[in-house]
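With one protein chain held back, the other chains of the complex are shown just where they sit.
Read from first to last, the chains carry the letters A, B and C; within each, the first residue is number 1.
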Amino acid sequence: MLNEVMFYLFGAMILTFSVLTVTTRRILRAAVYLLFVLISTAGLYFSLNYNFLAAVQLTVYAGGIVVLIIFSILLTSHLSERAVMAPLKQSIFSALATLAGATLTLMTILRFSFVPNTGVDPQLNITDIGNSMVSYNRDGYALPFEVISVLLLAAMIGAIVVAKKERKLKE
Amino acid sequence: MIQNIPLSYYLVISTFMFFIGIYGFLTRRNLITMLMSIELILNSVNINFVAFNRYLYPQQLQGHFFMLIVIAVAAAEAAVAIAIIINIYRNFKSIDVENVDEMKY
Amino acid sequence: MAFNIYDFTTLTHDIHVGLAESFSPVLATTIEWVIVGVVYLLFVALFGLFLVYAERKVCAAFQQRLGPTRVGPWGLLQTIADFIKLLMKELIMPRKADRFLYNLAPFIVIIASFLAIAVLPFAPGLQSLDFDIGVFYLTAVSSVGVIGILLAGWSSNNKYSLIGAMRSGAQILSYELSVSLSLLTMVVFAGTMQFSAIVEGQRDAWFIFSGHIPAVIAFVVFLIAGTAETNRGPFDLAEAESELVAGFHTEYSGIKFAMFFLAEYINLFIVSAVAATVFLGGWMPLHFGNFESFNHVMDFIPPVMWFFMKVLGVIFVIMWFKWTFPRLRVDQILTLEWKYLLPINLVNILLMALVVLTKFHF
Partner (left out) sequence: MADYTYTLLIPLIPLFVFLLLGLTGHKMKPLVAGLIGSTGLGISAILSYATAFKYFIGSHVAGAGYASIKGFEVSWLHLTDKLTIHLGVLIDPISVMMLVVITTVSLMVHIYSIGYMKGDPGFYRFFSFLSLFSFSMLGLVLATNIFQMYIFWELVGVSSFLLIGYYYEKPSAVAASKKAFIVTRFADLGFLIGILMLSFNTGTFDFQTLTDPHGPAIASAGGAAFMGLSVLTWSLIFIFIGGAGKSAMFPFHIWLPDAMEGPTPVSALIHAATMVVAGVYLVARLFPVYALGAPDALMVVAWVGGFSSIFAAVIACTQTDIKRVLAFSTMSQIGYMMLSLGVSGYGGEEGLGFMASNFHLFTHAMFKALLFLGAGAVIHAVHTNEIGGMGNLRKHLPITHITFLIACVTIAGIPPFSAFFSKDEILVAAFHSNKLLFAIEYIVAGLTAFYMFRLYYGIFWGKNTQYHHTPHESPLVMTIPLMILAFGSVFAGFIPFHALVTSDGLPFESKIDWLIAIPSVLIGVLGIVVATVMYKKENPLPDKVAGTFKHLYKWAYHKFYWDEIYLFVTRKIIYRYISEPIAWFDRHVIDATMNGIAGITQYSAYAIKGLQSGKLQQYGFVFVSGTIILVLIFVYLV
């Protein structure tokens, strides 16, 4: 019961704030709505008993990416600015395409009946996740973990290099 | 505790989120808001992974790790994208996507 | 168990059972939530008031003054009076401000603080959330708080606010790294992220003693970074009065200002509490190896007392920092983090891993 309430609450929040994110004309508000979407998603994970994922979602998305986005908004736009909306034609066509896609996907999903494996209630603990992250056995993820580490390092260096201000020659 | 909520509900939410993200990507003119739309898309995919993991294979961790990898990729992508956006702003004095079409033919 | 009489587990359990028997499950849970919320709110408000008073007294002592003396005995009621004055003040809204975000910002800050408090173990049984990812959860939710500061600075439509917010954001983001890494060092040592398990692991010796060198390094780094995280002096240039008026909350007044103000003191409490829990044994009494009689005496002091003694001790140290060191420049702050604390931390984690692997600890 309580779980259902939570689910519908979070679901409603996700959908509402998603729509607001892509429709508001104030850029920083869009970022805040995005933050709410992400936090609601984290709540969804909490209610699924996946605490670790929820904490990751909060740390990386809410604490990292959204802060980054807000920073860049602070750097590139002003409070009084309003976002330019796309021309009506573009909006209509995009909406049509999106609706068509959503309909198609929903039809496909709802036609298929998933059989949930309700027999087990997983007692995931963080040690298992940690162990399989660095294990190289069949169910180990050491290689993806390393690959992602290298990717992050490369992205970090790349971002610094790209964003660095080129030193201008002194006249 | 999960019996009362069917898996497809999660999928419906994520589907809507996904297409809302796509709509945003196609209509927002500001590069940063386009980036935010992409984050929405990625997040909807994550919900799918987690829900499938929880409902269909609760004793395995594949969904977990896919989600972690998607998040890491999203973080990397956001960092690089914002670096690029700031550079674009520096050069064009604007981050409107319509102004950034120097790379055409 | 020597300190059974101070154990709150039975108390909380009895309340839970009583509620569950008399109401439907949903209602019972809701009532429990309300009770827990009210308790935290009350605690935070009172403790915040106390901290403001304490700071004024400590400050006065460092400056060889007396501090508040008039209102109440030793000026104890001074902060309450100030608080009432704040509540009654007019709420000012700058013109052209983004109303929604302007109002939202203080809530984000204070909610993040409340979420973080929830995992702290005050005493056996006095802990509302006991995640197995406790430490991680704490860093996760506390990282949301910075968004409120950024929003406050931006939505005030004031250049001082914006500059203060940017400085504060950069500072908090940077020092969050050191806080997390020094906590991670201790997680490596403890082998768990659950706060109750961490406290339990210090039954025989606090981690700062049993982890010796790397633990001490981590503790010092944590104190420095934690001070910076809470935007307190000497890292308070985000609200440097001489340059930026009052930083990101320049335009706030009345209850909203009070929220920022309160959040700052809650954060101070959180940092100190985490330091006390992770390094100084939480509510565990001080034990020395085989001194049975000494240990026995110590057991008679209740765990809550232990916890608050340690927290207040750390708070005193942090206040000491504030009134001792001059304020840093923004580049000095970033240099300190990225060129000194971060490398020290990374090496320290390796050192700690080495200590754990070789079992070179007490």
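Everything below uses one rule, namely that a residue touches a chain if its C-beta (ideal position, glycine included) is under 8 Å from a C-beta of that chain, and two chains touch if they have at least 3 such contacts.
The structure displayed is predicted, hence computed values, not measured ones.
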Point to revise | Neighbouring shown chains of the undisplayed chain, as defined at the top | key: A, B
Study note, to complete from the structure: The one residue from A:Ala86, A:Leu106, A:Met133 or A:Leu152 touching the chain left out of view is A:Ala86
Point to revise | Touch with the omitted chain, as defined above, among A:Gly101, A:Pro116 or A:Gly140 | key: A:Gly101
Study note, to complete from the structure: Those residues of subunit A that touch the unshown chain are 86, 90, 93-94, 97-98, 100-101, 104, 108
Exercise for review: Touching the hidden chain in the full complex, which residues of subunit B are there? Just list them.
Suggested key: 22, 25-27, 34, 97-98, 100-105
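Rule of thumb we're sticking to: only the chains that are shown with their structure count from here on.
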Study note, to complete from the structure: Distance between the CA centroids of subunit B and subunit C (whole Å) is 33
Check your understanding: How many angstrom lie between the CA centroids of subunit A and subunit B, rounded to a whole number?
Key -> 5
Check your understanding: Counting only residues that touch at least 2 other chains, which ones in subunit A make the list?
Key -> 1, 52, 56, 64, 71, 73
Exercise for review: Give every residue of subunit C touching subunit A within the complex, in rising order.
Suggested key: 25-26, 29, 96-98, 100-101, 104, 131-133, 136-137, 139-141, 143-144, 146-147, 150-151, 154-155, 157, 162, 165-166, 169, 173, 176, 193
Review point. Tell me, which parts of subunit B touch subunit A in their complex?
Key: 1-13, 15-24, 26-30, 32-33, 35-37, 39-40, 43, 46-47, 50-51, 54-61, 64-65, 67-69, 71-80, 82-87, 89-90, 95-96
Point to revise | Footprint of subunit C on subunit A - complex, ascending | key: 1-2, 26, 28-29, 32, 35, 39, 51-52, 55-56, 58-59, 62-64, 66-67, 70-71, 73-74, 79-80, 125-126
